[in-house]
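The complex appears here minus one protein chain, its other protein chains still in place.
We just call them A and B in the order they show up, numbering each chain from 1.
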Amino acid sequence: MTTTTEKSVNPQAGKAGTPLLEVRDLHVEFRTRDGVAKAVNGVNYSVSAGETLAVLGESGSGKSVTAQAIMGILDSPPGFVTQGQINFQGRDLLKLSEKERRRIRGAKMAMIFQDALSSLNPVLTVGYQLGEMFRVHQGMSRKDAKAKAIELMDRVRIPAARERVNDYPHQFSGGMRQRIMIAMALALEPDLIIADEPTTALDVTVQAQVMDLLAELQREYHMGLILITHDLGVVADVADKIAVMYAGRIVETAPVHELYKQPAHPYTRGLLDSIPRLDQKGQELYAIKGLPPNLLRIPSGCAFNPRCPMAQDVCRTDIPVLHPVTDSRGSACHFWKETLDG
Amino acid sequence: MAEPILEVRDLVKHFPLTQGVLLKKQIGAVKAVDGVSFDLLRGETLGIVGESGCGKSTLAKVLMNLERATSGQVLYKGEDISRLSGRALKAVRRNIQMVFQDPYTSLNPRMTVGDIIGEPFEIHPEVAPKGDRRRAVQDLLDVVGLNPEYINRYPHQFSGGQRQRIGIARGLALRPEVIIADEPVSALDVSVQAQVVNLLEKLQDEFELSYMFIAHDLSIVRHISDRVGVMYLGKMVEIGTDTQIYDHPTHPYTQALLSAVPVPDPEAREGRERIILQGDVPSPANPPSGCRFRTRCWKAQEKCAQEVPLLAVPQVLSGPAAHDSACHFAEEKDVVGAA
Partner (left out) sequence: MPELTKTPVETEVPETGALAAAEPVREKARSLWQDAWRDLRRNPVFIISGLLITFLVVIAIWPGLIASGDPGDCDLAHSLQGSAAGHPFGFDQQGCDVYTRTVFGARASITVGVLATLGSAVLGGVLGGLAGFFGGWWDTLLSRLADVFFGIPILLGGLVFLSLVGGSLWSVITFIVLLGWPQVARIARGAVVTVKQQDYVQAARALGAGSTRMMLRHVLPNAVAPVIVVSTIALGTYISLEATLSFLGVGLRPPTVSWGIDISSASSSFRNAPHMLLYPAGALSITVLAFILLGDAVRDALDPKLR
């Protein structure tokens, strides 16, 4: 396998000022009994304040692992960050002590998970858990913390917040629980929010409510938002730019509109072609052949080559760098020009 | 029009809520399915959509006789199968099979793929003589696009998409006429979903199957279905052909559901009107009176709280768009932007 150093320009760099968060050449591996699973293999991305970056990928693409590494909540062992930098507000998080990182977590960056029910403690009231943020981080009194909790619940539009502040998590519906998770993430007004499949577990009609709320609050607080999802539809709604991940690498990155209109990587193109449309009845679906790669044995060269309709010999030997397609776009495909035209 | 192979008549499934340890006292019921009627025609795919708690999965279980119906009928070729048991039920099971949602829990982890796909033959030995079974299992693996040499492997050695193919092969083994698929692709990765949807379509042509395809993903349902039924809180609120439902929806719930679907096309998105429903689905243990959707409906009036709307063709509809809708104030509204 040839290793190519990714010297190519990061299409996101050069945007006005330094970005809020910049991930550089991040590598994460999991040491399991079956071998070393290379979950993240040189990821670069950045988010500015007020910007929404969608990280799109399937299971095993490394999208969640990257987020866990940023938050510093990677299970270690078996997970290890082996290389790279995570620059957040000018500091490399990987060089900080656990104590310093803990101070950043919650206060400066917060995370929203897919499964709200298991992220909330079932034996404590929602108000107590929301108030805890203020008591622990700001040393607020019990009474003030509760008032703050009610205010937050109002913020995320939970009806009758004053009455419901003493309810337990299981007394709320799925959508309401996700709102509570959002409230918790917002509590200390962080600069960055990472939302990992925040609406996947919710019903379609509730998904729309929650996604709207998240987007609105992000604008209001001028936060950076990293939205991790597998759903091309959700992304289209709220993201400014997209990074598509495959086998632990970013294979394409682009502003939302451009990516949907004209993908520059065969994987992105395949994904877009393989989802049926709501507004018309199509013919047989295009299906990307094969299976997502086994991270213990990532194919040599371009990891997508066994499934790629355009693969040539070079794809089996050389790992493609993220070629700059335009100022704001990149594609990690040897044949990005052909893909873009085709 | 093809003849119906399954006729569902006023089907009800209530799960009793009990209190007490030794002497159980019924204190209420979860009305999971509450008076649903429809036909499944031979060779067609009927999509059933709805959100969690609408009763679509319970409906599948009742049709499969995995749960006993509280009342109502399920007629298979004219015979009520909802009360069958013992040998008669076993015989019907040959003709109606199921594909499950979760490829990780629907295969016994302690059995080899050969044993899993071969089990239907052990239960119904008349389908394949003993000597032919290994061959039959390998043929099935081949049909669903898996290497027949994998016969001795265990489920955990396969990916989600491959496992779902194994589940489909098991469902096909007895050569059923009807397959009830409960969210068969929702647990799969996007790139694998299309493979499985295509496989299901191919198999339908090959084996003349009738599908009931239950899903919450409206795009996939449109793609695969000939007709679509929309469920809300245990009731069928609208049913019609895919064009009637997607391009001419008349029930406010259907309209809201369709408009909420995130479309992977930012430009198509901008022209669309979005209806964002307020609140959550009420509890099926205590559904609203009259029309069950009225608590979230922007059209709701006095009448909706008092009269249960019937599933029938509304007066405002005529011509090819005419289809059943259970709303007092049904009217067409294009929310998908088909034009």
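What to note about this one:
Quick note on the criterion: a residue touches a chain if its C-beta (ideal position, glycine included) is under 8 Å from a C-beta of that chain, and two chains touch if they have at least 3 such contacts.
All figures in this text were calculated on a predicted structure; none of them were measured in a lab.
Per the touch definition above, the residue from A:Lys95, A:Arg297 or A:Lys337 contacting the chain not shown is A:Arg297.
Interface note for the absent chain: among A:Gly50, A:Pro255 or A:Pro306, the touching residue is A:Pro306. Touching the missing chain, out of B:Ala2, B:Leu66 or B:Ala305, is residue B:Leu66.
Across B:Asp139, B:Asp226 or B:Asp334, the residue that sits in touch with the chain not pictured is B:Asp139. Considering the whole complex, the residue from B:Met98, B:Cys297, B:Leu317 or B:Val335 that touches the absent chain is B:Met98.
The chain not shown here touches chain B at positions 21-22, 61, 64-66, 89-90, 93-94, 97-98, 100-102, 105-112, 119-120, 122-124, 139-140, 142-147, 149, 152-154, 156-157, 162, 165, 167, 170, 174-175, 195, 198-199, 202, 206-208.
The working rule: only the chains that are shown with their structure count from here on.
Within the complex formed with chain A, the chain B residues making contact are 51-52, 159-162, 189-195, 197-198, 201, 216, 218-220, 222-224, 242-243, 246, 256-258, 260-269, 274, 276-277, 280-281, 336-338. Across the complex, chain B is touched by residues 58-59, 173-176, 203-209, 211-212, 230-237, 256-257, 260-261, 270-272, 274-282, 284-289, 291-292, 307 of chain A.
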